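Left out: one protein chain. Kept in place: all the others.
Entry: subunit A
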Amino acid sequence: MTTRIDRRMAKLKAEGRPALVTYFMGGDPDYDTALAIMKALPGAGSDIIELGMPFSDPMADGPAIQAAGLRALKGGQTLAKTLKMASEFRAGDDETPIVLMGYYNPIYIYGVDRFLADAKASGIDGLIVVDLPPEMDEELCIPALKAGVNFIRLATPTTDDKRLPKVLENTSGFVYYVSMTGITGSALADTAKVSAAVTRIKGHTALPVCVGFGVKTAEQARVIGASADGVVVGTAIVNAIANVLGPRGEKTADPAEAVATLVSGLAQGVRSARLAAAE
């Protein structure tokens, strides 16, 4: 069974370039604005959309994404609304893969079976759930795979060769390599080390490997994209939204436009990655 993620990754491989994976927080700063941002992403050069599900206690996230989640929750975002946002996006775009990213508790409270049925119906292609390691696969990973939804696992610098097969076992869609030990938005790790890690993971799997945590600029996207199959950018996008919000949350410019400008630049970086690598 191929998914939108599989098809998109195969297409980019044929084009000889890595994917630009863009993360933003569903409902930040409010539902309508977030939907406008989501709709602007593919045109600006995003190949895969990571749609953040806000959670009150995001233990793996830095201050920028913590703040985005709080803005979204304050704006009334819920998991049900995040799914609705995906289906509204899907009505106008049946190609761009959507990956939901967040923490387990809102899904657990929504109910795993009901969540998977609704996510599938909303056009969701994959899930990244930070606090579900392979040891907890029975919770959501196995049911998701049965439902035909990709479960994308995080591999990290602490995932050694002994552990990698366990992490990769039920992973599908792509592998998300976390470039550093740390929280989202930290400084980018040594890119040579990241490249070596990508090569190491590729020795264990045929799945595409995307790299995230710490990538903020087009230049960084270009360098990481030289070895990885995809580059994930999150905090920089979330910051672009925060930068056009005033002290009381009022918009000082159009957030969708601010995000589109940033993503266009990142897309250029990603698109020049393999050219640069070939030089």
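The rule we apply is simple: a residue touches a chain if its C-beta (ideal position, glycine included) is under 8 Å from a C-beta of that chain, and two chains touch if they have at least 3 such contacts; residues count from 1.
In this text, contacts and distances are computed from a predicted model.
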item	value
Among "Tol-Pal system protein TolB", "Sugar ABC transporter permease", "Tryptophan synthase beta chain" or "Na+/H+ antiporter subunit C", UniProt-listed name of the chain not shown	"Tryptophan synthase beta chain"
Chain not shown: contacting residue from A:Ser87, A:Thr156 or A:Ser272	A:Thr156
Touching the absent chain when the full complex is considered, from A:Ala10, A:Met136 or A:Ala192	A:Met136
Residue among A:Ser46, A:Gln66 or A:Asn150 touching the omitted chain	A:Gln66
Interface residues of subunit A (partner: the chain not displayed)	54-60, 62, 66, 73, 78-80, 103-110, 130-136, 153-160, 163, 167, 178, 181-183, 186
